[in-house]
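Note that one protein chain is taken out, while the other chains of the complex remain in position.
Take a look at subunit A:
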Amino acid sequence: MSRAELTGRGLARRYGGLTAVDNVDITVAPGKVTGLIGPNGAGKSTLFSLLTGVEKPDSGKVFLGGRNITRMHPDVRARHGLVQTFQVPSLFTSMTVMDNLLVGAENRRRDYIGGLLGRTPHGSTRTRRVMTRTLESLNLTGIADTTTGTLPTGALRLVELARALCTRPDVLLLDEPASGLDGQETERLSGLLRRVAGEGVGILLVDHDVELVFSVTDQVYAMVGGRIVAEGTPAAVREDPTVRAVYLAQGPLA
């Protein structure tokens, strides 16, 4: 099952005199895990915001499945299948884990009038099945009825990912999903990402954990100073002289 492809063409964003993202082309292919690496201040986060719609580019366009989504707000993009997670988990802290997931599962379509009149569907069996499966795959079943305000960060990150998965996205944008996770959880996360990609979802992974990025991705973009300096398979990018130079300055690249 092939889904929509996310592409950014000629994206640029300037803050005053600083060009944070400078004429960047990027493609997140369906069924593939794409990585985005770069040192601090390289413009990863800004590029990420341009793709999610939190910020608008000064120039360039964003396409989802061939449709120009450059001017769409983040929530409209999400309803078109482009769903993100945040560096700081963005959960609804007064709700249980299950309700957080439900919000994710329910909001691809809107029915406010029905809601006002008291029609409150408790989720179709299909919605229910997706949620149960997601909870199981992330080993969260035990805390399904816990209020998220009381959970530790690592769990919050997984719940946020679960909530994003429950929207049944075409493209998933993950901002440092592994920070705050222990080794075992990170391993489970990479397995899950592979499986989700196997179902046809395109995933963009931004993470400081270069090892995770290289081990789980099919395609990697390396960013320095607002530009893409290298792209290709993890092996190719790992050997790229520019990338090596940048990362050697910060320590050895495994």
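Keep in mind that, in the parts below, a residue touches a chain if its C-beta (ideal position, glycine included) is under 8 Å from a C-beta of that chain, and two chains touch if they have at least 3 such contacts; residues count from 1.
Keep this in mind: contacts and distances are computed from a predicted model.
**Student:** Between "ATPase AAA", "Lipoprotein", "Sodium:solute symporter" or "ABC transporter permease", choose the name on the UniProt record of the chain that's been left out.
**Tutor:** The chain we cannot see is recorded in UniProt as "ABC transporter permease".
**Student:** For the chain left off this view, which of A:L91, A:V201 or A:V216 is in contact with it?
**Tutor:** A:L91
**Student:** Could you tell which one of A:A4, A:A78, A:L193 or A:L212 touches the chain left off the display?
**Tutor:** A:A78
**Student:** Among A:D22, A:D58 or A:E185, choose the residue that contacts the chain missing from this document, as touch is defined above.
**Tutor:** A:E185
**Student:** Touching residues of subunit A against the unshown chain: what are they?
**Tutor:** 52, 54, 73-75, 78-79, 83-86, 90-96, 98-99, 102-104, 106-108, 110-112, 115-122, 139-143, 146-147, 149-152, 154-155, 160, 163-164, 166-167, 181-182, 184-185
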